[in-house]
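Of the protein chains in this complex, all but one are displayed in their positions.
Naming follows writing order (A and B), and every chain is counted from residue 1.
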Amino acid sequence: MKILRNISYLTILLSFFGTIAFASGHWSLKEAAKPYEGTTVDVVFLLRPGYEAIEAMLPAFEEETGISINIIKHPYENALGEQVRDFVAGGDLDIALIDLVWIGNFAENEWIVPLADVQAKFPDIVDPDLDIDDFFPLVLNAFGGWNDIVYGLPFDNYSGLLFYNRCWLEEAGFGAPPETWGDLKDIYGPALTGDGKYAFALQSKRNETQSADSFARMLWPFGGSFLDADFKSNLNSAESQTGLKFRQDLMQYMPDGIVAYDHAETVNAFSQGDVAMITEWSAFYSTVVSPDTSKVADCVEIAPEPKGPAGRKPALGGFSLAVASQADEAEQAAAYLFIQWATSKANAREYLERGGVPARQSVYMQDGLENFKFVPALVESWQDGVPEFRPRFAEWPEITEIVQEWGTKIMLGEVTTEEGAQEIGTRMEDVLEAAGYYSGDKPLAQ
Amino acid sequence: MNSARPLWPQIILLIVIITVCVFPFYWMVTTSLKTQIVALEAPPVWLFEPTLANYFEALFEDGVLQTLINSLIIAICTTILSLILGVPAAFALARFEFRGKKDLWFWFITNRMVSPIVLALPFFLIARNLGLLDKHVTLILIYLTFNLPIVIWIVTDQFRGIPYDLDEAARLEGASQITIMLKICLPLAMPGVAVSAIFSFIFSWNELMYGLILTRTDAKTAPAMAVSFMEGYNLPYGKIMATSTLIVIPVLIFALIASKQLVRGLTMGAVK
Partner (left out) sequence: MHRQVSRRTIFAFIGPAVIGLSLVGIAPLLYAVWTSLHFYNLTKLKRVEFIGLENYWKVLTDEVFWQAMGRTFFLLGTALPLQIALGLIIALVLHQPGLTLLKTLGRLSLVLPMATTYAVVGLLGQVMFNQKFGVVNQLLGGANINWIGDPNNAFFMIIFWDVWQWTPFVALVLLAGLTMVPVEIEEAARLETKSNWVLLRFVQLPFLVPGLVAVLILRTADTLKLFDMVFTLTRGGPGSSTEFISLMIQRVGFRGFDQGLASAQAVILLIITIVLAQLYIRVFYKEV
């Protein structure tokens, strides 16, 4: 059964439906949506640029389909809890907004419906031009897929990028951004830090950002990882320790109190010209280049994240939208139509121009993207990345809490990197043990 | 008496007290009148051109208005319910003699001390099973855990202060206990009832944790809303402060009205 649902089968299925639709002459959103006119679809959105972009485009969809989209906005840190409570309670949400690290959890709880199931149930609503192969395969797999089943379509898509202040770097005599993490620390760090200004900022607040943007970002480029092949902690390995120690060293070139910086503070420090470089999600591009929110808009340039001894391992993160199993039939169909529309090839360009970051390969091959400086670095980092940059299994919400707690304690110097790694390792293994990974009850999938 | 002592240290101290108490409100209100760019000026500016844009945005675009209405509905309903349940209980505690009265009384106070997180978890699960999440009634009921003790406490006190002769006379005329409570004691106990109502309202209005956990959209309260502005990708200080101002102002008005009784309410009769 699983094999039946895998991606390649899906593609065949889609082209099959596509052929039918073409054969019958035409497919239009308006026609497809007709039976679901008047349906209201509830979905959680974040307070981030990509969501504002789609919100601005929404009237066109609502007018065309007669479906209304009810957006419930939450800050990222509340979004998981809100959705879990809604799904547990059998609430109103018809679409799940899934951060890549939540997908194992949502899928195992069967809160979301595999894409192929929705399409099989409502063949008439499948856009023949869906072209699922057009999504970056890494992104589709990591953001929307779990155990070879596609659930969600990539919607708000991130790769870690190095944002740098070209003017400032040039003033200091640097013609280009650092190529390696080592250079960033040893050469750029001392040269750009001083007078209340700092070379770098790494968002490290005790939130998801600590695990995703800070802790994991320093593991992978140095050859470290959370887990080894047997799902035991790999955090005390020489490579992981090198990465964590590097982070400690790098802190001298970051603002004080970096452990209180979340995305907002980091992006703001960069936009105010207090910090020369940040490694942030592509999604924040529109914020740092908008003169309304950024003092350094004209100086912003983008490069791929620096390389480590183990190569370039940029952070990977992002959100897909999937149909919720608790929705009724009409809501499921309407939800699917919205997801399909929001992530479509046809709308990718407009989404991009309004500040979103689509995951469609085709849009990045178009002309006239010079203004979107992040595109080359983004495309490069999506060619090949680490899907398990943060493990995506159902236990992540518990494990990230552990990493957040001890990761910040390490940064504050309350425990050494070894002690901290040991604590995280032990507690993480307890969680995995309880989940049944070690007894063989569960496949070692992350 | 102490006329020999100079007054100026007292004056200075009083001015310091007033300033420290009031300054954060001054800062809250002025920040709420700043545009985003002015609010993020470093160092902060004291003179600027005020704008009401934050209020309009918060109230009408972000839905703060609806959450204020929710908070109002919830606070008023829970207050009324607390009075309906609490006043007769207070009357019984003040007027009747029965076994276990002391324990009952302890139990009522202990409720005032319990951390809401203790009840929030199971209450969430129960509400979920009963399909009561994100409903006004859920908060109205859970707020009884801190409002009922207050009402019972203050009103019991008040009833005990009313002379017995009055209801004795009524009883001889054949009035029932309910008639005595409603017709004779309640009018005299009105000041206490009013104060306890104000407290119930203030505590319910200010509550955050249950509001966060038990609501999502339809019944979302204003404090829960204010919290959700944090941690976007920008720091909308002006808007956060505008929302805060809107939340705080009704409470301050009530608090000033009840200022004489405020301490008594907070200590629930501990000081006499």
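Points worth noting:
Definition applied: contacts are C-beta pairs under 8 Å (C-beta built on N, C-alpha and C of every residue); 3 or more make two chains touch, one makes a residue touch a chain.
What you are looking at is a predicted structure, and each value in this text was computed from that prediction instead of being measured.
Note on the undisplayed chain: of the listed residues B:Leu33, B:Leu68, B:Leu148 or B:Ala219, the one touching it is B:Leu148. When the whole complex is considered, the residue among B:Leu59, B:Ile74, B:Ile150 or B:Ile240 that touches the unshown chain is B:Ile240.
The chain not displayed touches chain B at residues 1-2, 7, 10-11, 13-15, 17-18, 20-22, 24-25, 27-28, 31, 39-44, 81, 84-86, 88-89, 91-93, 95-98, 101-102, 104-106, 108-123, 125-126, 141-142, 144-145, 148, 152, 156, 164, 177-178, 181, 202, 205-206, 208-209, 213, 223, 226-227, 230, 237, 240-241, 244, 247-248, 251-252, 254-256, 259, 262-264, 266-267, 270-272.
Where chain A meets the chain that is not shown, the touching residues are 80-81, 84-85, 88, 105, 109, 196, 205-207, 256-261, 272, 274, 394, 397-398, 401, 405, 408-409, 411-412, 414, 434.
Everything that follows uses one rule, which is that only the chains that are shown with their structure count from here on.
Chain geometry summary: the mean Cα position of chain A and that of chain B are 41 Å apart.
Chain A contributes residues 46-49, 72-78, 82, 85-86, 88-92, 207, 262-265, 267-268, 272, 284, 287, 293 to its touches with chain B in the complex. Contact residues on chain B toward chain A in their complex (touch as defined above): 40, 42, 124, 128, 131, 133-134, 213, 216-217, 228-235.
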